[in-house]
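In this view, the complex is presented without one of its protein chains, the others remaining in place.
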Amino acid sequence: MSVSPQDVEKVALLARLAISESDLPEVTERFGRVLGLVDELNTIDTETVVPMSNPHDMHQRLRPDTVTGRNDRENLMASAPAQEQGYFLVPKVID
Amino acid sequence: MSWETVMGLEVHLQLATQSKIFSGSATAFGAAPNEQADAVDLGMPGMLPVLNEEAVRYAVKFGLGIGARIGERSVFDRKNYFYPDLPKGYQVSQFFAPIVCEGVFEVPLEDGSLFPIRITRAHLEEDAGKSVHDAFSRETGIDLNRAGTPLLEIVTEPDFRSAEQAVAYLKALHSLVTYLGISDGNMAEGSMRCDINISLREKGSDALGTRTEIKNVNSFRFVERAIHSEYERQADILDGGGSIIQETRLYDAEQNVTRSMRSKEVANDYRYFPEPDLLPIVIDAEYIEAVRATLPELPGAKRARFTADYGLNDYDAALLVPHHALADYFEAVVAAGGAAKPAANWILGDFTAALNRNEIDITASPISAAQLAGLIARIEDGTLSSKLAKQVFDGLWAGEGDADQIIEARGLKQVSDTGALESMVEAVIADNPDQVSQYLAADEAKQKKLSGFFVGQIMKASKGQANPQMVNELLLKKLKDQS
Partner (left out) sequence: MTDNALLSGSVSSLRQQLRDRAVSSEELTRACLERIEAYNGALNAVITLCSEQALDSAREADKAIAKGDIASLTGIPLLHKDIFCTNGVRTTCGSRMLEQFVPAYDATVVTKMRAEGAVMLGKCNMDEFAMGSSNETSFFGAVRNPWDLNCVPGGSSGGSAAALAAGMAPLVTGTDTGGSIRQPASLCGVTGLKPTYGRVSRLGIIAFASSLDQAGPMARTAEDCAIALTAMSGIDAGDSTSADIPVPDFHAGLHHDVQGLRIGLPREYFNEDLDPDVRERVIAALSVLEQAGATLVDIELPHSHYAIATYYVIAPAEASANLARYDGVRFGYRCEEPIDLEDLYLRSRSEGFGEEVQRRILVGTYALSAGFYDAYFNKAQQVRRVITEDFTRAFESVDVIAGPSAPGVAFQFGAKQQDPVAMYMEDIYTLAVNLAGLPGLSTPAGLINGMPVGLQLIGKPFDEQTILNAAHRLQSDTDWHMARPQLETVTP
(Lines give C-alpha, C1' and ligand atoms only; values in the text may rest on other atoms or scores of the structure.)
Protein backbone atom coordinates (compact mmCIF):
# COMPACT_ATOMS: atom_id res chain seq x y z
CA MET A 1 0.00 0.00 0.00
CA SER A 2 1.64 3.24 -1.04
CA VAL A 3 0.90 6.67 0.29
CA SER A 4 1.05 10.03 -1.38
CA PRO A 5 2.60 13.14 0.13
CA GLN A 6 -0.94 14.52 0.40
CA ASP A 7 -1.96 11.54 2.50
CA VAL A 8 1.02 12.14 4.75
CA GLU A 9 0.16 15.80 5.10
CA LYS A 10 -3.41 14.96 6.11
CA VAL A 11 -2.19 12.54 8.74
CA ALA A 12 0.39 15.05 9.94
CA LEU A 13 -2.33 17.62 10.46
CA LEU A 14 -4.39 15.18 12.51
CA ALA A 15 -1.30 14.57 14.63
CA ARG A 16 -0.36 18.26 14.78
CA LEU A 17 3.07 17.66 13.27
CA ALA A 18 4.55 20.09 10.79
CA ILE A 19 6.48 18.60 7.91
CA SER A 20 8.43 21.03 5.79
CA GLU A 21 8.13 20.97 2.00
CA SER A 22 11.70 19.79 1.72
CA ASP A 23 11.27 16.96 4.21
CA LEU A 24 7.99 15.73 2.82
CA PRO A 25 9.34 13.42 0.10
CA GLU A 26 11.69 11.58 2.44
CA VAL A 27 9.13 11.40 5.24
CA THR A 28 6.62 10.01 2.75
CA GLU A 29 9.08 7.44 1.46
CA ARG A 30 10.04 6.17 4.90
CA PHE A 31 6.44 6.22 6.02
CA GLY A 32 5.62 4.14 2.99
CA ARG A 33 8.21 1.57 3.94
CA VAL A 34 6.68 1.07 7.34
CA LEU A 35 3.28 0.63 5.73
CA GLY A 36 4.83 -1.90 3.42
CA LEU A 37 5.93 -3.87 6.45
CA VAL A 38 2.49 -3.67 7.93
CA ASP A 39 0.68 -4.84 4.80
CA GLU A 40 1.70 -8.38 5.71
CA LEU A 41 -1.46 -8.33 7.85
CA ASN A 42 -3.57 -8.60 4.71
CA THR A 43 -2.40 -12.13 4.11
CA ILE A 44 -4.06 -13.69 7.12
CA ASP A 45 -7.74 -14.49 7.53
CA THR A 46 -9.10 -13.37 10.88
CA GLU A 47 -12.80 -13.37 10.06
CA THR A 48 -13.97 -14.92 13.33
CA VAL A 49 -11.25 -13.66 15.66
CA VAL A 50 -12.14 -11.35 18.55
CA PRO A 51 -9.72 -8.39 18.65
CA MET A 52 -7.39 -8.35 21.66
CA SER A 53 -6.91 -5.10 23.56
CA ASN A 54 -5.27 -6.51 26.63
CA PRO A 55 -3.30 -9.75 26.89
CA HIS A 56 -5.12 -11.08 29.97
CA ASP A 57 -8.82 -11.62 30.50
CA MET A 58 -9.13 -9.01 33.22
CA HIS A 59 -12.07 -6.78 34.14
CA GLN A 60 -11.93 -3.20 35.26
CA ARG A 61 -11.54 -2.72 39.00
CA LEU A 62 -13.68 -0.04 40.59
CA ARG A 63 -12.51 2.65 42.95
CA PRO A 64 -14.72 3.98 45.81
CA ASP A 65 -16.14 7.45 45.27
CA THR A 66 -14.04 9.30 47.81
CA VAL A 67 -12.07 12.49 47.42
CA THR A 68 -8.40 11.63 47.77
CA GLY A 69 -7.03 14.54 45.79
CA ARG A 70 -5.71 17.65 47.36
CA ASN A 71 -4.68 21.05 46.06
CA ASP A 72 -1.20 20.51 44.63
CA ARG A 73 -1.43 23.29 42.09
CA GLU A 74 1.89 24.89 42.88
CA ASN A 75 3.87 21.71 42.36
CA LEU A 76 1.98 20.55 39.34
CA MET A 77 2.13 23.91 37.59
CA ALA A 78 5.81 24.42 38.33
CA SER A 79 6.66 23.08 34.87
CA ALA A 80 4.02 25.13 33.06
CA PRO A 81 5.43 27.03 30.07
CA ALA A 82 3.00 29.92 30.60
CA GLN A 83 0.65 30.61 33.49
CA GLU A 84 -1.08 33.48 35.21
CA GLN A 85 -3.45 33.72 38.16
CA GLY A 86 -3.62 29.95 38.32
CA TYR A 87 -4.54 29.46 34.65
CA PHE A 88 -2.45 27.74 31.99
CA LEU A 89 -2.07 30.20 29.13
CA VAL A 90 -2.24 29.57 25.40
CA PRO A 91 -2.51 32.04 22.53
CA LYS A 92 -6.05 33.34 22.42
CA VAL A 93 -8.53 30.92 20.88
CA ILE A 94 -11.49 32.23 18.94
CA ASP A 95 -14.44 29.90 18.95
CA MET B 1 -43.10 25.16 1.57
CA SER B 2 -43.85 23.75 4.98
CA TRP B 3 -41.10 21.50 6.15
CA GLU B 4 -41.10 18.78 8.78
CA THR B 5 -38.50 19.21 11.48
CA VAL B 6 -36.63 16.06 12.42
CA MET B 7 -34.43 16.22 15.50
CA GLY B 8 -32.34 14.08 17.77
CA LEU B 9 -30.93 15.33 21.06
CA GLU B 10 -27.62 14.58 22.76
CA VAL B 11 -27.58 15.54 26.40
CA HIS B 12 -24.38 15.65 28.44
CA LEU B 13 -25.23 15.14 32.08
CA GLN B 14 -22.71 15.82 34.84
CA LEU B 15 -23.00 13.03 37.38
CA ALA B 16 -23.08 14.19 40.97
CA THR B 17 -20.31 11.99 42.32
CA GLN B 18 -17.96 13.25 45.03
CA SER B 19 -14.82 12.55 43.04
CA LYS B 20 -14.00 12.55 39.36
CA ILE B 21 -14.54 9.60 37.07
CA PHE B 22 -10.89 8.58 36.73
CA SER B 23 -9.15 10.36 39.61
CA GLY B 24 -9.72 11.17 43.26
CA SER B 25 -10.04 14.91 42.73
CA ALA B 26 -13.10 16.64 44.13
CA THR B 27 -15.90 17.62 41.75
CA ALA B 28 -17.23 20.44 43.95
CA PHE B 29 -18.04 23.68 42.20
CA GLY B 30 -16.27 26.94 42.88
CA ALA B 31 -12.62 26.17 43.50
CA ALA B 32 -9.91 28.53 42.26
CA PRO B 33 -8.47 27.62 38.86
CA ASN B 34 -6.59 24.33 38.76
CA GLU B 35 -6.85 23.71 42.48
CA GLN B 36 -8.99 20.65 41.86
CA ALA B 37 -6.88 19.13 39.13
CA ASP B 38 -4.41 16.44 40.08
CA ALA B 39 -1.68 14.86 37.99
CA VAL B 40 -4.14 12.41 36.41
CA ASP B 41 -6.56 15.22 35.48
CA LEU B 42 -3.71 17.23 34.00
CA GLY B 43 -2.63 14.31 31.86
CA MET B 44 0.88 14.43 33.28
CA PRO B 45 3.37 11.88 31.93
CA GLY B 46 2.92 8.43 33.40
CA MET B 47 -0.50 9.04 34.89
CA LEU B 48 -3.26 6.44 34.59
CA PRO B 49 -7.07 6.39 35.07
CA VAL B 50 -8.95 4.36 37.70
CA LEU B 51 -12.73 4.09 37.40
CA ASN B 52 -15.11 5.54 40.00
CA GLU B 53 -17.67 2.91 41.08
CA GLU B 54 -20.37 5.50 41.73
CA ALA B 55 -20.24 6.76 38.15
CA VAL B 56 -20.93 3.20 37.03
CA ARG B 57 -23.80 2.87 39.49
CA TYR B 58 -25.34 6.16 38.39
CA ALA B 59 -25.16 5.13 34.75
CA VAL B 60 -26.87 1.84 35.51
CA LYS B 61 -29.51 3.66 37.56
CA PHE B 62 -30.25 5.86 34.60
CA GLY B 63 -30.50 2.89 32.29
CA LEU B 64 -32.94 1.18 34.62
CA GLY B 65 -34.88 4.44 34.98
CA ILE B 66 -35.65 4.43 31.28
CA GLY B 67 -36.09 0.69 31.03
CA ALA B 68 -33.04 0.34 28.83
CA ARG B 69 -30.88 -2.70 28.28
CA ILE B 70 -27.71 -2.47 30.38
CA GLY B 71 -24.49 -3.30 28.53
CA GLU B 72 -23.03 -6.26 30.39
CA ARG B 73 -19.59 -5.68 29.02
CA SER B 74 -18.89 -2.09 28.14
CA VAL B 75 -15.60 -0.65 27.09
CA PHE B 76 -13.93 2.73 27.20
CA ASP B 77 -12.49 4.23 24.03
CA ARG B 78 -10.21 7.13 23.31
CA LYS B 79 -11.68 9.97 21.26
CA ASN B 80 -8.67 11.77 19.84
CA TYR B 81 -8.51 15.49 19.08
CA PHE B 82 -6.46 18.53 20.07
CA TYR B 83 -7.88 21.32 22.19
CA PRO B 84 -6.25 23.10 25.12
CA ASP B 85 -8.98 22.14 27.59
CA LEU B 86 -8.47 18.47 26.71
CA PRO B 87 -5.26 17.69 28.60
CA LYS B 88 -4.43 14.26 27.26
CA GLY B 89 -5.21 15.13 23.65
CA TYR B 90 -7.93 12.52 23.84
CA GLN B 91 -11.17 12.19 25.78
CA VAL B 92 -11.89 8.87 27.43
CA SER B 93 -15.41 8.01 26.31
CA GLN B 94 -17.39 4.99 25.16
CA PHE B 95 -17.93 4.48 21.46
CA PHE B 96 -18.14 0.83 20.48
CA ALA B 97 -19.87 -0.66 23.52
CA PRO B 98 -21.73 1.77 25.82
CA ILE B 99 -22.85 0.95 29.35
CA VAL B 100 -26.52 1.71 28.59
CA CYS B 101 -28.04 0.46 25.38
CA GLU B 102 -31.39 1.08 23.74
CA GLY B 103 -34.46 2.10 25.76
CA VAL B 104 -37.66 4.13 25.51
CA PHE B 105 -38.37 7.21 27.58
CA GLU B 106 -42.01 8.25 27.93
CA VAL B 107 -42.16 12.04 27.95
CA PRO B 108 -45.25 13.78 29.37
CA LEU B 109 -46.41 16.57 27.10
CA GLU B 110 -48.32 19.68 28.22
CA ASP B 111 -51.65 18.15 27.34
CA GLY B 112 -50.95 15.25 29.64
CA SER B 113 -50.31 12.69 26.93
CA LEU B 114 -47.15 10.58 26.87
CA PHE B 115 -44.76 10.77 23.93
CA PRO B 116 -42.28 7.90 23.59
CA ILE B 117 -38.72 8.90 22.74
CA ARG B 118 -36.30 6.16 21.72
CA ILE B 119 -33.00 6.45 23.56
CA THR B 120 -30.26 5.04 21.35
CA ARG B 121 -27.65 4.74 24.09
CA ALA B 122 -26.14 6.43 27.11
CA HIS B 123 -22.44 6.25 27.82
CA LEU B 124 -19.89 7.37 30.38
CA GLU B 125 -17.13 9.82 29.52
CA GLU B 126 -14.98 12.46 31.14
CA ASP B 127 -15.63 16.19 30.92
CA ALA B 128 -13.04 18.58 29.54
CA GLY B 129 -11.73 21.67 31.31
CA LYS B 130 -12.75 25.26 30.72
CA SER B 131 -11.29 27.84 28.40
CA VAL B 132 -11.50 31.41 29.60
CA HIS B 133 -11.26 33.84 26.71
CA ASP B 134 -11.92 37.18 28.31
CA ALA B 135 -9.65 37.24 31.33
CA PHE B 136 -6.43 37.92 29.46
CA SER B 137 -5.80 40.32 26.61
CA ARG B 138 -3.93 38.10 24.18
CA GLU B 139 -4.26 34.72 25.74
CA THR B 140 -6.86 32.15 26.63
CA GLY B 141 -6.68 30.80 30.15
CA ILE B 142 -7.18 27.10 30.77
CA ASP B 143 -8.73 25.84 33.99
CA LEU B 144 -8.76 22.07 34.35
CA ASN B 145 -10.85 21.80 37.52
CA ARG B 146 -13.71 20.44 35.45
CA ALA B 147 -11.53 18.04 33.48
CA GLY B 148 -12.37 14.51 34.55
CA THR B 149 -15.84 15.21 35.95
CA PRO B 150 -18.01 12.22 35.06
CA LEU B 151 -20.53 12.76 32.28
CA LEU B 152 -23.32 10.57 31.03
CA GLU B 153 -24.01 11.29 27.37
CA ILE B 154 -27.60 10.43 26.48
CA VAL B 155 -28.38 10.09 22.78
CA THR B 156 -31.85 9.88 21.27
CA GLU B 157 -33.05 8.69 17.92
CA PRO B 158 -34.27 11.50 15.63
CA ASP B 159 -37.79 11.18 17.06
CA PHE B 160 -38.52 14.82 17.82
CA ARG B 161 -40.78 16.76 15.49
CA SER B 162 -41.19 20.02 17.38
CA ALA B 163 -39.48 22.35 19.83
CA GLU B 164 -42.26 21.65 22.34
CA GLN B 165 -41.40 17.97 22.33
CA ALA B 166 -37.73 18.74 22.75
CA VAL B 167 -38.34 20.99 25.73
CA ALA B 168 -40.75 18.50 27.28
CA TYR B 169 -38.08 15.82 26.94
CA LEU B 170 -35.47 17.97 28.65
CA LYS B 171 -37.83 18.79 31.48
CA ALA B 172 -38.72 15.15 31.93
CA LEU B 173 -35.06 14.20 31.84
CA HIS B 174 -34.29 16.80 34.48
CA SER B 175 -37.05 15.37 36.61
CA LEU B 176 -35.88 11.79 36.17
CA VAL B 177 -32.24 12.43 36.99
CA THR B 178 -33.09 14.45 40.08
CA TYR B 179 -35.39 11.67 41.25
CA LEU B 180 -32.63 9.17 40.68
CA GLY B 181 -30.23 11.44 42.55
CA ILE B 182 -27.57 11.09 39.89
CA SER B 183 -27.33 14.72 38.81
CA ASP B 184 -28.82 18.09 39.60
CA GLY B 185 -29.54 18.44 35.86
CA ASN B 186 -29.14 22.19 35.96
CA MET B 187 -28.84 23.62 32.46
CA ALA B 188 -27.93 27.12 33.58
CA GLU B 189 -25.04 25.83 35.69
CA GLY B 190 -23.86 23.49 32.98
CA SER B 191 -24.61 20.21 34.68
CA MET B 192 -26.98 19.38 31.84
CA ARG B 193 -25.95 20.45 28.34
CA CYS B 194 -27.94 19.90 25.21
CA ASP B 195 -26.82 19.47 21.63
CA ILE B 196 -29.54 19.45 18.99
CA ASN B 197 -29.22 17.63 15.69
CA ILE B 198 -31.75 19.12 13.33
CA SER B 199 -32.71 18.55 9.73
CA LEU B 200 -35.74 19.36 7.62
CA ARG B 201 -37.64 17.25 5.12
CA GLU B 202 -40.81 17.40 3.09
CA LYS B 203 -43.87 16.35 5.02
CA GLY B 204 -44.62 12.73 4.33
CA SER B 205 -41.07 11.88 3.31
CA ASP B 206 -39.16 9.06 4.95
CA ALA B 207 -35.68 10.21 4.01
CA LEU B 208 -33.58 12.28 6.37
CA GLY B 209 -32.28 15.66 5.26
CA THR B 210 -28.78 16.97 5.92
CA ARG B 211 -28.51 17.90 9.54
CA THR B 212 -26.68 20.54 11.48
CA GLU B 213 -25.71 20.27 15.11
CA ILE B 214 -26.42 23.11 17.50
CA LYS B 215 -24.07 22.70 20.45
CA ASN B 216 -24.30 23.49 24.15
CA VAL B 217 -27.67 25.19 24.44
CA ASN B 218 -28.10 25.94 28.11
CA SER B 219 -31.72 26.69 28.89
CA PHE B 220 -35.14 25.33 27.97
CA ARG B 221 -36.06 28.67 26.48
CA PHE B 222 -32.93 28.85 24.36
CA VAL B 223 -33.56 25.32 23.13
CA GLU B 224 -36.95 26.39 21.89
CA ARG B 225 -35.62 29.55 20.28
CA ALA B 226 -32.60 27.86 18.77
CA ILE B 227 -34.79 25.26 17.13
CA HIS B 228 -37.12 27.87 15.71
CA SER B 229 -34.33 30.05 14.39
CA GLU B 230 -32.48 27.11 12.85
CA TYR B 231 -35.72 25.93 11.26
CA GLU B 232 -36.12 29.37 9.71
CA ARG B 233 -32.56 29.37 8.46
CA GLN B 234 -32.76 25.92 6.92
CA ALA B 235 -36.24 26.50 5.51
CA ASP B 236 -35.05 29.67 3.81
CA ILE B 237 -32.16 27.83 2.18
CA LEU B 238 -34.27 24.89 1.08
CA ASP B 239 -37.07 27.09 -0.18
CA GLY B 240 -34.50 28.91 -2.28
CA GLY B 241 -33.39 25.59 -3.79
CA GLY B 242 -30.11 25.48 -1.89
CA SER B 243 -28.68 22.69 0.23
CA ILE B 244 -27.74 22.51 3.87
CA ILE B 245 -24.08 22.21 4.83
CA GLN B 246 -23.52 19.62 7.53
CA GLU B 247 -21.79 21.56 10.27
CA THR B 248 -21.70 22.49 13.92
CA ARG B 249 -23.38 25.70 15.01
CA LEU B 250 -23.79 27.72 18.18
CA TYR B 251 -26.94 29.51 19.28
CA ASP B 252 -26.44 33.24 19.77
CA ALA B 253 -29.11 34.23 22.30
CA GLU B 254 -28.67 37.95 21.83
CA GLN B 255 -29.19 37.90 18.08
CA ASN B 256 -31.48 34.89 18.18
CA VAL B 257 -29.62 33.15 15.40
CA THR B 258 -27.35 30.14 15.07
CA ARG B 259 -23.78 30.65 13.91
CA SER B 260 -21.32 28.31 12.31
CA MET B 261 -18.48 27.33 14.66
CA ARG B 262 -15.28 28.44 13.01
CA SER B 263 -13.02 26.28 15.14
CA LYS B 264 -14.83 23.13 14.14
CA GLU B 265 -14.21 23.67 10.46
CA VAL B 266 -11.21 21.39 10.46
CA ALA B 267 -12.84 18.03 9.93
CA ASN B 268 -12.38 15.93 13.01
CA ASP B 269 -11.47 12.31 12.58
CA TYR B 270 -11.68 11.09 16.16
CA ARG B 271 -9.87 7.82 15.49
CA TYR B 272 -11.71 5.96 18.25
CA PHE B 273 -9.94 2.91 19.63
CA PRO B 274 -10.32 0.92 22.87
CA GLU B 275 -8.65 2.62 25.84
CA PRO B 276 -5.73 0.35 26.74
CA ASP B 277 -5.29 1.81 30.24
CA LEU B 278 -8.76 0.63 31.27
CA LEU B 279 -10.32 -2.80 31.10
CA PRO B 280 -13.88 -3.77 30.15
CA ILE B 281 -16.57 -3.01 32.74
CA VAL B 282 -18.35 -6.25 33.44
CA ILE B 283 -21.80 -5.96 34.98
CA ASP B 284 -23.74 -9.05 36.01
CA ALA B 285 -27.43 -9.59 36.67
CA GLU B 286 -26.83 -9.54 40.41
CA TYR B 287 -25.36 -6.07 40.27
CA ILE B 288 -28.20 -4.81 38.12
CA GLU B 289 -30.81 -6.15 40.52
CA ALA B 290 -29.00 -4.64 43.47
CA VAL B 291 -29.10 -1.25 41.78
CA ARG B 292 -32.72 -1.74 40.76
CA ALA B 293 -33.62 -2.29 44.39
CA THR B 294 -32.34 1.16 45.25
CA LEU B 295 -34.45 2.98 42.66
CA PRO B 296 -36.99 5.42 44.11
CA GLU B 297 -40.54 5.71 42.75
CA LEU B 298 -39.98 7.32 39.38
CA PRO B 299 -41.91 10.33 38.01
CA GLY B 300 -44.07 8.27 35.65
CA ALA B 301 -45.18 5.94 38.40
CA LYS B 302 -45.77 8.81 40.77
CA ARG B 303 -47.93 10.64 38.24
CA ALA B 304 -50.04 7.56 37.78
CA ARG B 305 -50.36 7.05 41.51
CA PHE B 306 -51.33 10.69 42.13
CA THR B 307 -54.15 10.51 39.64
CA ALA B 308 -55.32 7.10 40.83
CA ASP B 309 -54.95 7.47 44.60
CA TYR B 310 -55.56 11.18 45.10
CA GLY B 311 -57.98 11.72 42.27
CA LEU B 312 -55.94 14.54 40.83
CA ASN B 313 -56.30 15.37 37.16
CA ASP B 314 -53.41 14.76 34.75
CA TYR B 315 -52.60 18.44 34.59
CA ASP B 316 -52.16 18.91 38.33
CA ALA B 317 -50.29 15.64 38.68
CA ALA B 318 -47.95 16.66 35.88
CA LEU B 319 -47.20 19.90 37.68
CA LEU B 320 -46.66 18.40 41.10
CA VAL B 321 -44.42 15.50 40.10
CA PRO B 322 -41.35 16.92 38.32
CA HIS B 323 -39.87 18.53 41.41
CA HIS B 324 -39.42 15.69 43.88
CA ALA B 325 -39.53 17.90 46.96
CA LEU B 326 -42.77 19.47 45.82
CA ALA B 327 -44.39 16.09 45.29
CA ASP B 328 -43.21 14.97 48.72
CA TYR B 329 -44.59 18.14 50.26
CA PHE B 330 -47.96 17.52 48.65
CA GLU B 331 -48.11 14.02 50.05
CA ALA B 332 -47.08 15.25 53.47
CA VAL B 333 -49.89 17.81 53.42
CA VAL B 334 -52.39 15.10 52.55
CA ALA B 335 -50.98 12.78 55.18
CA ALA B 336 -51.40 15.57 57.73
CA GLY B 337 -55.10 15.78 56.91
CA GLY B 338 -55.36 18.22 54.00
CA ALA B 339 -57.79 17.22 51.24
CA ALA B 340 -55.96 16.35 48.03
CA LYS B 341 -57.54 18.69 45.52
CA PRO B 342 -57.40 21.81 47.69
CA ALA B 343 -53.89 20.87 48.70
CA ALA B 344 -52.87 20.69 45.04
CA ASN B 345 -54.50 24.06 44.38
CA TRP B 346 -52.81 25.78 47.28
CA ILE B 347 -49.43 24.28 46.53
CA LEU B 348 -49.52 25.03 42.82
CA GLY B 349 -51.05 28.47 43.42
CA ASP B 350 -50.27 30.71 46.36
CA PHE B 351 -47.56 28.51 47.83
CA THR B 352 -45.45 28.30 44.67
CA ALA B 353 -46.04 32.00 44.03
CA ALA B 354 -44.72 32.82 47.50
CA LEU B 355 -41.66 30.60 47.00
CA ASN B 356 -40.89 32.32 43.71
CA ARG B 357 -41.50 35.82 45.04
CA ASN B 358 -39.16 35.20 47.94
CA GLU B 359 -36.70 33.31 45.73
CA ILE B 360 -36.45 30.35 48.03
CA ASP B 361 -36.56 26.66 47.39
CA ILE B 362 -39.29 24.53 48.88
CA THR B 363 -36.79 22.96 51.24
CA ALA B 364 -36.53 26.36 52.93
CA SER B 365 -40.28 26.86 53.12
CA PRO B 366 -41.43 28.62 56.31
CA ILE B 367 -44.78 26.82 56.12
CA SER B 368 -44.59 23.18 57.10
CA ALA B 369 -46.79 20.60 55.43
CA ALA B 370 -48.70 20.14 58.67
CA GLN B 371 -49.40 23.85 58.88
CA LEU B 372 -50.72 24.02 55.34
CA ALA B 373 -52.86 20.97 56.04
CA GLY B 374 -54.24 22.79 59.05
CA LEU B 375 -55.20 25.77 56.94
CA ILE B 376 -56.95 23.61 54.39
CA ALA B 377 -58.85 21.76 57.10
CA ARG B 378 -60.20 25.02 58.48
CA ILE B 379 -61.48 26.01 55.08
CA GLU B 380 -63.06 22.65 54.53
CA ASP B 381 -64.84 22.70 57.91
CA GLY B 382 -66.17 26.19 57.33
CA THR B 383 -64.21 27.97 60.02
CA LEU B 384 -62.48 30.07 57.44
CA SER B 385 -63.76 31.59 54.24
CA SER B 386 -61.60 31.20 51.16
CA LYS B 387 -61.10 34.92 50.98
CA LEU B 388 -59.78 35.22 54.50
CA ALA B 389 -57.75 32.07 54.03
CA LYS B 390 -55.19 34.09 52.12
CA GLN B 391 -54.60 36.27 55.16
CA VAL B 392 -54.04 33.20 57.26
CA PHE B 393 -51.64 31.90 54.64
CA ASP B 394 -49.66 35.12 54.87
CA GLY B 395 -49.66 34.75 58.63
CA LEU B 396 -48.33 31.22 58.36
CA TRP B 397 -45.60 32.42 56.03
CA ALA B 398 -44.66 35.16 58.45
CA GLY B 399 -44.31 32.62 61.21
CA GLU B 400 -47.19 33.84 63.34
CA GLY B 401 -48.00 30.34 64.40
CA ASP B 402 -50.30 27.72 62.94
CA ALA B 403 -53.72 28.32 61.32
CA ASP B 404 -55.81 28.12 64.50
CA GLN B 405 -53.55 30.50 66.33
CA ILE B 406 -53.67 33.02 63.53
CA ILE B 407 -57.43 32.79 63.12
CA GLU B 408 -57.76 33.40 66.82
CA ALA B 409 -55.23 36.17 67.02
CA ARG B 410 -56.56 38.09 64.07
CA GLY B 411 -60.18 37.32 64.77
CA LEU B 412 -60.76 35.82 61.37
CA LYS B 413 -63.23 33.17 62.30
CA GLN B 414 -65.95 32.94 59.79
CA VAL B 415 -69.33 33.88 61.14
CA SER B 416 -71.74 31.06 60.43
CA ASP B 417 -74.14 31.64 63.23
CA THR B 418 -77.57 31.98 61.62
CA GLY B 419 -78.82 34.46 64.16
CA ALA B 420 -75.90 36.83 63.73
CA LEU B 421 -76.07 36.57 59.99
CA GLU B 422 -79.81 37.25 59.96
CA SER B 423 -79.21 40.44 61.88
CA MET B 424 -76.59 41.52 59.38
CA VAL B 425 -78.86 40.78 56.44
CA GLU B 426 -81.76 42.70 58.02
CA ALA B 427 -79.47 45.60 58.77
CA VAL B 428 -78.24 45.85 55.22
CA ILE B 429 -81.78 45.63 53.80
CA ALA B 430 -82.93 48.31 56.17
CA ASP B 431 -80.01 50.59 55.29
CA ASN B 432 -80.41 50.37 51.56
CA PRO B 433 -84.08 50.85 50.63
CA ASP B 434 -83.36 52.17 47.10
CA GLN B 435 -81.35 49.13 46.15
CA VAL B 436 -84.00 46.87 47.65
CA SER B 437 -86.68 48.52 45.45
CA GLN B 438 -84.45 48.13 42.37
CA TYR B 439 -83.92 44.53 43.21
CA LEU B 440 -87.60 43.78 43.65
CA ALA B 441 -88.39 45.48 40.37
CA ALA B 442 -85.76 43.59 38.41
CA ASP B 443 -86.03 40.31 36.51
CA GLU B 444 -84.28 37.11 37.68
CA ALA B 445 -81.13 37.64 35.76
CA LYS B 446 -80.67 41.21 36.94
CA GLN B 447 -81.56 40.18 40.46
CA LYS B 448 -78.63 37.80 40.54
CA LYS B 449 -76.37 40.68 39.65
CA LEU B 450 -77.89 43.11 42.13
CA SER B 451 -77.73 40.67 45.02
CA GLY B 452 -73.98 40.98 44.77
CA PHE B 453 -74.23 44.54 46.12
CA PHE B 454 -75.89 43.34 49.32
CA VAL B 455 -73.47 40.50 49.79
CA GLY B 456 -70.63 42.94 49.31
CA GLN B 457 -71.99 45.24 51.98
CA ILE B 458 -72.41 42.40 54.43
CA MET B 459 -68.89 41.16 53.81
CA LYS B 460 -67.59 44.69 54.34
CA ALA B 461 -69.55 45.11 57.55
CA SER B 462 -68.34 41.76 58.84
CA LYS B 463 -64.79 42.39 57.78
CA GLY B 464 -65.04 39.42 55.46
CA GLN B 465 -65.89 37.00 58.18
CA ALA B 466 -69.44 36.31 57.20
CA ASN B 467 -69.94 32.91 55.67
CA PRO B 468 -70.74 33.92 52.10
CA GLN B 469 -72.90 30.90 51.19
CA MET B 470 -75.07 31.31 54.22
CA VAL B 471 -75.30 35.04 53.70
CA ASN B 472 -76.48 34.47 50.19
CA GLU B 473 -79.17 32.01 51.23
CA LEU B 474 -80.47 34.24 54.01
CA LEU B 475 -80.33 37.35 51.82
CA LEU B 476 -82.34 35.81 49.01
CA LYS B 477 -84.95 34.61 51.48
CA LYS B 478 -85.21 37.99 53.22
CA LEU B 479 -85.40 39.88 49.96
CA LYS B 480 -88.14 37.58 48.76
CA ASP B 481 -89.98 38.23 51.97
CA GLN B 482 -89.85 41.97 51.16
CA SER B 483 -91.89 41.60 48.07
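Lettered A and B in written order, each chain numbered from 1.
As a working rule, a residue touches a chain if its C-beta (ideal position, glycine included) is under 8 Å from a C-beta of that chain, and two chains touch if they have at least 3 such contacts.
Keep in mind that what you see is a predicted model, and the values were worked out from it rather than measured.
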Query raised in the report: Of the residues listed, B:3, B:273, B:397 or B:453, which one is in contact with the missing chain?
Result: B:273
Report task. Determine and list the chain A residues touching the chain excluded from the picture. Result -> 3, 7-8, 11-12, 14-19, 27, 30-31, 33-42, 44, 46, 49-56, 58, 60-61, 63, 72, 75-82, 88, 90-93
Query - Residues of chain B (touch criterion as defined above) contacting the omitted chain - result: 39, 42-51, 78, 80, 82, 84, 87-90, 140, 142, 269, 271-273, 276-279
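As a convention for this text, only the chains that are shown with their structure count from here on.
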Query raised in the report: If you average the CA atoms of chain A and of chain B, how many Å lie between those two points?
Result: 41
Report summary line: Residue set of chain B touching chain A in the complex reads 17-20, 23-26, 31-39, 42, 44, 50-56, 75, 82, 84, 131-133, 135-136, 138-144, 250, 261-263, 266, 269, 271, 274, 276, 278-282
Report task. Quick one: which bits of chain A touch chain B in the complex? Just the residue numbers, please. Result -> 13-14, 16, 53-54, 58-73, 76-77, 82, 84-95
